[in-house]
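Note that this is a trimmed complex: some chains were dropped, and none of the rest were shifted.
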Amino acid sequence: MSKDPALELKDIHKTFGDHEVLKGISLEAHDGDVISILGSSGSGKSTFLRCINLLENPTQGSICFNGEALQLKPGATDLVAADMKQLTRMRQKIGFVFQSFNLWPHMTILQNVMEGPLHVLKRPKQEVLEYAEYLLNKVGIADKKHMYPNQLSGGQQQRVAIARTLAMDPQILLFDEPTSALDPELVGEVLGVMRGLADEGRTMLIVTHEMNFAREVSSEVVFLHQGLVEEKGTPEKVFGSPDSERCKAFLSTAF
Amino acid sequence: MLDLHGFGDQLLQGASITIQLALSSLAVGLILGLLGASAKLSNIKPLQWIANFYTTIIRGVPELLTVLIIYFGATTVLMSIASVFGYDEYIEIGPFAAGVTALGLTFGAYATEVFRGALQAIPKGQHEAAIVLGMHPRRKFFRIILPQVWRVALPGIGNLFLVLLKDTALVSVVGLEDIMRKANVAVSNTKEPFLFYLVAAFMYLALTIVSMAVVHYLEKRASRGLTRG
Amino acid sequence: MELDFSVVIEYFPRLLSGTWMTMKLVILSIVLGAIVALPIALARISKNPLISGGPFAFIFFFRGTPLLVQIFLVYYGASQFEVVRESFIWPVLREPFWCAIIAFTLNTSAYTAEIFRGAIQAIPEGEVEACKVMGMTKVQMYRRILLPRAFGIVLPAYGNEIILMLKASALASTITLLDLTGMARTIIARTYTPIEIFLAAGAIYLVISIAVIYIFRLVEKRQNRYLGTLSIKVPDKG
Amino acid sequence: ADTVRIATEGAWAPFNYIDDNGKPQGFDVDIAWALCEKMEADCKVVTQDWDGLIPGLKVRKFDAIIASMSITEERLKQVDFTNKYYSGGLRFLAPKGKEFDLEKLDGKVIGAQRATLAAQYLEDNFTGKSTLKFYDTQDSVYLDLVAGRLDIVLSDELPTYDWLKTSDDGSKFEFKGKSFKKEDEIGIAVRKGDDLKDKFNKALDEIMADGTYQKINAKYFPFSIY
């Protein structure tokens, strides 16, 4: 393997209508990196994360995955994928965990987790089943596998969503505020699972408001402000002695 | 079954025709409804126009008139199209085919709205969760979206089916031998309108009850796991 | 077969007179239907089965059977009996117009009652409790809060019902009334131009429906400026 | 050869009606079968609402109408007719014992079947004077006459003759005045230019000649209706 970063984003811009939400953000993630993305509400964190796998189309910029550039071509207002096959392939390697879980309510927990590897990756059923059960066990809800999402608490649902993402064996995991839709008591369960993933050496990009968590698990912290990277560095640096006044102010209210 | 002056059997035959008509129209209407809803939600303007035109016309014109127009008009239209291709024979549009066409079109127009509402009711996140797995759009539609649409749309569709069931009576006006027509024949033979129309009414009521039970069962099945247990 | 729309022009005045008959049928039965529907809806809401049972059966019968059967029952069915023909109601029942009005009114009142009920029950429980904690009596609660509140909720469904009634009124043609459809069929009996005349009649129905839809949209917009959108499932008719 | 599809209405006893097996029967239907036999044609008799007969013929839903249809100028614009196979006339009908001055029917309620000669006669002569009501079937006309919604009915004499004689309700009614429009000739309608017309005419001559027609006639009426 070369030493290409697993993910390399360059100068990502995104405009909604007249409103430029991202004004040129660059970021590199190497295998094993855990990068936390902080910033106040509306600073563009979600938008940035969603641009990575083209849930939002950036208006400018480039996205490289293991050194391979995602082919983009100009669309009506923004850049769209030029090669759907390539995009689909990349998406399969980039896992995404949503704030609101987005489990499929008409499928059982097990079906939710198996859907991807079975029907998208077309792996053999027995293998997928075993792996799904292993993952559900790992996130601690193996006993609920035949239940439906709505029968689970939010924390349990989010753990299923993580298992569903892991089942695709993604090289990188993106998390968009995975705990902010949860009641305070349930947050812990999900953070615990995520901490485990970090310890395993998984590559992760995490948008979060959980400062303590970010400080503990991150190898790098990025602070966004008004669509730009305002501060960036090790957690010690960013949390301990941030250069930026805004970052300082943000952290002081957050703790 | 009551003898009903010897017309009991005929009324039962009529019921069988009514059921066939309703089910065939349902099949046609569901397909039209899904197509219509997809067209309305597509980004393609001409498709939206066609779908809007279709639903507006059908929903603004009496079902009786639709039946009459299809019955008298469809053959003409079909034949003039056929004659362009050099085919000059009679193309049969019997009362049954006309009924299925007219009722299917009507059902489809209303179902379009039901499906559209249901499609829009599926949260964006459901689509996104499939997209981020790299799922093919067609697969996403059939495995993730449609099963959920079906659940949301079922009550509306069930309602429309009950309407359809009653609308089948209109096809008797162009001579389909359904419950209503058989009742008319019985009335003209026996001069007992009250009895036979009441019997017809209760036959429709029975069909309604059965349909409601089926819809209820389907709704329960479809919402498995969707309500907190 | 070519279409010859000159017959439409020739017979247009007669189609208009049919239209007028259609309007009379629809307006009268909608108004009467609403009046009948309100007490039925209120009785239907009652938790006491002795009170809600009758309305339930009434609604079930009229929503579960085709309007065509209902019209025939009223028009031909009732007149079969000597007793009816000799009673004081015969002068009404012998007129096809009133038979149509009776059938339509009963039918639309069943649907309208369901719409009213849906609207009243769609009012969030909290708003009802807000009435209770204030010490309102049941009558005050309905008169002051629930019915006015339901009015706003009912609008879309009720507009729909009017259009459905408009279309259902075409069935009046089966009992000799010269409504728009009846007139069209009579004209066709003479001219043998079904497509032209039916299309013309269809166009007239369409214009009326669109007008009704438009008016209701306007009223609704005014209503919902403040109300937000709270709507109910519409029971449809056949 | 191809099947000849013959349409009749099925609500015009005794000329055509539907029996309790759901089969069309009656004078028209008997004539139809007799003609088919002579023509050695493969026939099918279908029923069709009165209003839909001529439109249906024109769009080839069927090939001929044997449904006691009068030959009129208006219809001739749309279809061809064979020679007559019987002739009828119109006659008023009302409750027994009630006096009517047939010259003065102003304000009375008169009924007839929609799209028939009778309906047309009423429209041409009584519009604006009497209340006219048109029905989908002749049966409905009788139902309303019995119910008392109609004061007087105008219809074809022959089927009404049968109704007066054979039905329970009929015994309470009688003809008023003479029959008129005797020139009313009943023919078989076929599409314009269709050579079926000649075949039917030939077959008609044959059943007239060999007595088949007279046998059928006698089955329904004690007098000749030709």
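Order of writing sets the labels: A, B, C and D. Residues in every chain begin at 1.
Heads up, the rule we're going with is that a residue touches a chain if its C-beta (ideal position, glycine included) is under 8 Å from a C-beta of that chain, and two chains touch if they have at least 3 such contacts.
Treat the numbers as computed from the prediction; the structure is a model and nothing was measured.
For the full complex in this file, the chain formula works out to A x2, B x1, C x1, D x1 (one representative per kind shown).
The rule is short, and it goes like this: only the chains that are shown with their structure count from here on.
Touching subunit B and subunit C together: D.
Between the chains B-C lie more C-beta contact pairs than between any other two chains.
Farthest chain from subunit A, judged by C-alpha centroids: D. Central chain by Cα centroid: B, whose mean Cα position is closest to the mean of all protein Cα atoms. Mean C-alpha position of subunit A lies 45 Å from that of subunit B. Measuring from the averaged C-alpha position of subunit C to that of subunit D gives a distance of 38 Å.
Subunit D has its Cα centroid 82 Å from the Cα centroid of subunit A. Taken residue by residue, subunit B touches two or more other chains at 72, 76, 79, 173, 187, 191, 193, whereas all remaining positions touch fewer. Chain pairs that touch one another, listed by label: A-B, B-C, B-D, C-D. Within the complex formed with subunit A, the subunit B residues making contact are 123, 125-126, 128-129, 131-136, 139, 143-144, 147-148, 151, 222, 224-229.
Interface of subunit B with subunit D (complex): residues 5-7, 10, 13, 71-72, 75-76, 79, 89-94, 173-175, 177, 182, 184-185, 187-189, 191, 193.
Partner subunit B is touched in their complex by these residues of subunit C: 1, 60-61, 63-70, 72-73, 76-81, 163, 166-171, 173-174, 181, 184-185, 194-195, 198-199, 201-202, 205-206, 209-210, 233, 235-238.
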